[in-house]
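Only one protein chain is missing; all other protein chains are in place.
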Amino acid sequence: MNDTLRGLLGLPEQASSVARDIDMLHLFVILTTLLGAACVGLVALWFAVRFRRRPGDQLTPRVQANPWWEAGLIGALTCLFVGWWVIGYRQYLHLQVPPIGAYEILVSAKQWMWSFAYPGGQRSLSMLVVPVGRPIKLVMMSRDVIHGFFVPAFRIKHDVVPGYVSVAWFQAEYAGTFQILCTQYCGTSHSTMRGEVVALAPADFALWLQGSRQPTRAAEAEEAAERQATTPGGDRLDISHLAIDGDPIDRGRRAAARHGCLSCHTEDGQRHIGPTWRGLYGSRVELADGRSLIADAEYLTRCMMDPLGNAVAGYQTVMPSYRGTLDPDDAASIVEFIKCLAMADAPAAVANPSLPTQPYRVGPP
Amino acid sequence: MSRTPFGEQAITRVFLGLLALATTSLVLSSHDLGSGQLPVALGIACIKATLIALVFIGVALARPSHIIAVILAAVMSSAMIGLVIMDVMTR
Amino acid sequence: MTPPAQDSTAGAKSYLVAETTWSSWLMTSDHKRIGIMFLAATFLAMLLGGVVALILRIEHLTPHHTVVDAMTYNRLFTLHGVIMVWLFMIPAIPAGLGNFLLPLMLGARDVAFPRLNLLSFYVYLLGAGITLSAMLMGGTDTGWTFYTPYSATSPTAVAPVVAGVFVLGISSIMSGINFIVTTHALRPRGMGWFDMPLFVWGIYATSIIQVVATPVLGLSLALVVLDHSFSWGIFDPARGGDPVLFEHLFWFYSHPAVYIMILPAMGVISEVVCTFSRKNPLSYKAIAYSSLGIALVGFLTWGHHLFVAGQSAYASGAFGIISELVAVFSAIKVVTWLGTMYRGSIAFTTPMAYVFIFLFLFVFGGMTGVAQAAMSLDVHWHDTYFIVAHFHFIMVGGTLTGLIAGLHYWLPKITGRLPNERVGLIAAALVLMGFVITFVPQFLLGNAGMPRRYYDYPVRFQALNVISTVGSWLLSSGILLAFGSLLHAAFRGPRAGSNPWGSRSFEWRTASPPITANFERPLDLVPGAYDYSVVNPHD
Partner (left out) sequence: MTELFAETQDGVALAERDSLRRLGMMVFLASEAMLFAGMFTLYAAGRIRHPQAFADGVDHNLRWVGTANTYVLLTSSWCIAMAVVRLRSGSRRSALLLVSATMLLGLLFLGLKGYEYQWHLAEGDGPMAVARHDPGIALFMGLYWLMTGTHALHVIAGLIFLGYVAWRVAYRQANDRLLEVAAWYWHLVDLIWVFIWPLFYLLGRVSR
């Protein structure tokens, strides 16, 4: 039943944990719609025949709607529509709030390609490799204009707005390759800004992560990928390689030094103008505005973009916003650097057992 | 206008009231009211604007059908500002 | 100042032949002539936009390059959107048919400010001129939504296109003010708000939106120019701005703008249904109030365009539920129209055929819109062809069929001649078939995940795209046939009497075509505009 209707509506496969529920609502809503339109059309035609004009017709009786009928109709329709909204909004909130402990991947969008940075410091272009059966949280930034991250098979979509940290999440249900499309018009080659999600079984994923640690000439690979990604006409991007950029600690530290982060944040646990980075990742932080949360990649990225709104309690709000000046790749590598500082003596696991540290280690679990 | 328009006395009284409100606003701005600074200043501005609209523009005396558009603009602009603020504050 | 009763208008010529010089048209302050000039201008705009649409569809016959390159394609879809929205849909029924009919339906001699009305037409021409000449200078590729920061950085001619739309907005505000004042103040003694023909309610509700929402469009467009030309960065994150705010301001206008397009069409449908069913509306007040309801509640739903843009989940939820509620008003209208036919005396004429098409397409298209306010579905559908198909169902299936129905219905009023029924019905059938074949595949494409504004698409989408393109040929031939037959009838059609359809609505209580002063005697309000249960003394 589900598959037949899905086929009739042209919906793609249901490859994520949410797809099936959303499709059920979809079927319900579309069937009601079709039924409504058909009823109105048929009743109109029936009236046209039944009450067709006959010779000599001049006057018609005055018919007025019964106010109770009107009220009933309004009530019924309101209930129907609000019912749709209740189901839809619940699912929407489910889509908006990633589960705690999801595997975080930093996504950087630019005209006209996607790049991905993994917790262990690996990077890939136009190909997002994820483990099956585990929630994946995408922390997305754009370098230039608004892009839209859309995976039809997962029923997820989110705009990637420059200067902001956009978050989406999904959980692939089985291994396979699923297309990524850009849905927000972003310039000449908007329609070729595509990519793929490659969902692997957990063991395969671990192997892949390990394999990608082999040093390669990252710059060359990236260049080649960029050429390929911007060539219009390719129906499916074939970027089956990875770009690895040396030691993430090194890259992140260089970026942090370049942007002046290290003049306020220390690497060794010392309190300075800003909180130290040692052990920060994964720990619980109390914010100046009373919130209390776990410092994950999303929080750290938000701090860089909007320090004022995310200030840690007990520190002066002197940090400038890096929105617009810090490009997503640098932001990603600084986050990776902060992560590595946390893992050096792993206070994260102690501070917050619900946040698994395992995936951030390199190698098979 | 269906009723007698405002006379010189009424207009002058409202004008003096506006001057007093403006001076209040000015004096308060050099005192630190903490988080009340913005609401107080804008509250006074709203009172002044209402006075100008009601008396000077004569909204208070106009026929209801004449001020539908004005009321609508007031409602829609508050809705726009309110909903956008709600989005920005909770984003 | 002399009341027409004592005027020497008895035996006066119709407005069409009273004066025949060029300047008597170009400098006229007669609302009927201005309405016709608006209709002519918007018709030309529709032809241009339609040709562009055909090129876009032909390009999609193959997944990759077919006839134009990517850059041209992007400029063409922008051109299509800008022309169809601002040059055709928004002015066509209100400023065209509305101008012609509003004073006639109110028994007035003209609109409240006749010279402002003429100025509005020339401002429209100026705006159209600026926009189209900018398109000739290379045009712009931002899409009709002009989202920043892309529009602020696009190397194309963004500023002049935006400036043209800005000017068109001024024209729209002028017409809106004029119609509001006309409706309020120029009703004859004895005509209360609930005695007005229903079309007037549609135009009135539309005018409110035009006056209140359009300034915000002007502001957001002006800021795009400042961002683009002077790097102000009001919407540029690198300068502390917020691109999502542009979306807020833009949709604060552009969502109500879809009601600017559909409300007058709903007014047309109300008139046509009553006349050709010879029946009073099932509930006059339901139609009148729901027009206002759509206009007012429609202002508060704009945020449903931002469900995946990073808007807060709270704001999204609020916008979602308000969007669900606004649909109830449209549903009330549909049911009331259906009920109007009940126990009527229905003549299956061309305008009535378009009413049936409108009912079917509008219900389906409208409910797919409500479906998007079930928010998890919008996440999948947003910015895909599903959206494209949805708003074309409303805009083409609703507004355009409403316009064609209205033109057939009021052609005798405007020109004094009858349209050709047989050709009209054939054209209606072509329009329906072409429409379904064009846009139903686009719903499926959207479900399958094809994003909009896509020059180059994955091969698996080709079959449906080809069907859609073929449909567009049928649809355009239907529209051409309809307008061709109307034009032919306007000059060569058989003479109609003053009231060929036996309507009770007030605009038919004067000669067809009317004299320049509209009425020779003060309008007689008895029987009411929809009172089909008593004998009409005016017949």
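Just so it is clear, A, B and C label the chains in written order, and each chain counts residues from 1 on its own.
We adopt the following convention: a residue touches a chain if its C-beta (ideal position, glycine included) is under 8 Å from a C-beta of that chain, and two chains touch if they have at least 3 such contacts.
Note that the structure is a prediction, hence the values are computed from the model and not measured.
Student: Give the labels of the shown chains that the missing chain contacts, considering the complete complex.
Tutor: Across the whole assembly, the hidden chain touches A, B, C.
Student: Can you work out which residue in C:Lys32, C:Arg57, C:His80 or C:Arg187 touches the chain that's missing from view?
Tutor: Considering all chains, including the one not shown, the answer is C:Arg187.
Student: Contact with the hidden chain only, please: which chain C residues?
Tutor: Chain C touches the missing chain through residues 1-5, 7, 107-116, 119, 173, 176-178, 180-181, 184-189, 211-216, 218-220, 223, 226, 230-234, 238-242, 245, 248-249, 252, 519, 522-523.
Student: Could you please point out the chain B residues that touch the chain left off the display?
Tutor: Missing-chain contacts on chain B: residues 1, 5-8, 11-12, 15, 18-19, 22, 25-26, 29-32, 37-38, 41-42, 44-45, 48-49, 52-53, 55-58, 62-63, 66-67, 69-70, 72-74, 76-77, 80-81, 84-85, 88-89.
Student: Going by the touch rule given at the top, which residues of chain A touch the chain that is not shown?
Tutor: Counting only chain A, the missing chain is touched by 306, 308, 320-321, 323-324.
Everything below uses one rule, namely that only the chains that are shown with their structure count from here on.
Student: Which one chain sits nearest the middle, judging by mean Cα positions?
Tutor: Central by C-alpha mean position: chain C.
Student: What whole-number Å value describes the gap between the mean CA coordinates of chain B and chain C?
Tutor: 36
Student: Could you check chain C for residues that touch two or more other chains and list them?
Tutor: Expected reply: 242, 244, 310, 313.
Student: Would you pick out the residues of chain A that each touch at least 2 other chains?
Tutor: none
Student: Mind listing the chain C positions that touch chain B in their complex?
Tutor: These residues of chain C touch chain B: 180, 184, 208, 211-213, 216, 242, 244-245, 248, 252, 296, 299-300, 303, 306, 310-315, 318-319.
Student: Can you tell me which positions in chain B touch chain C when the two form their complex?
Tutor: That would be residues 65-66, 69, 72-73, 76, 79-80, 83-84, 86-91 of chain B.
Student: Give every residue of chain A touching chain C within the complex, in rising order.
Tutor: 9-12, 18, 22, 25-26, 29-30, 32-34, 36-37, 40-41, 43-45, 47-48, 51-54, 57-65, 70, 73-74, 77-78, 81-82, 84-85, 87-97, 144-146, 148, 150, 152-153, 155-159, 161-164, 166, 179, 181-192, 194, 232-233, 235-236, 321, 323-325
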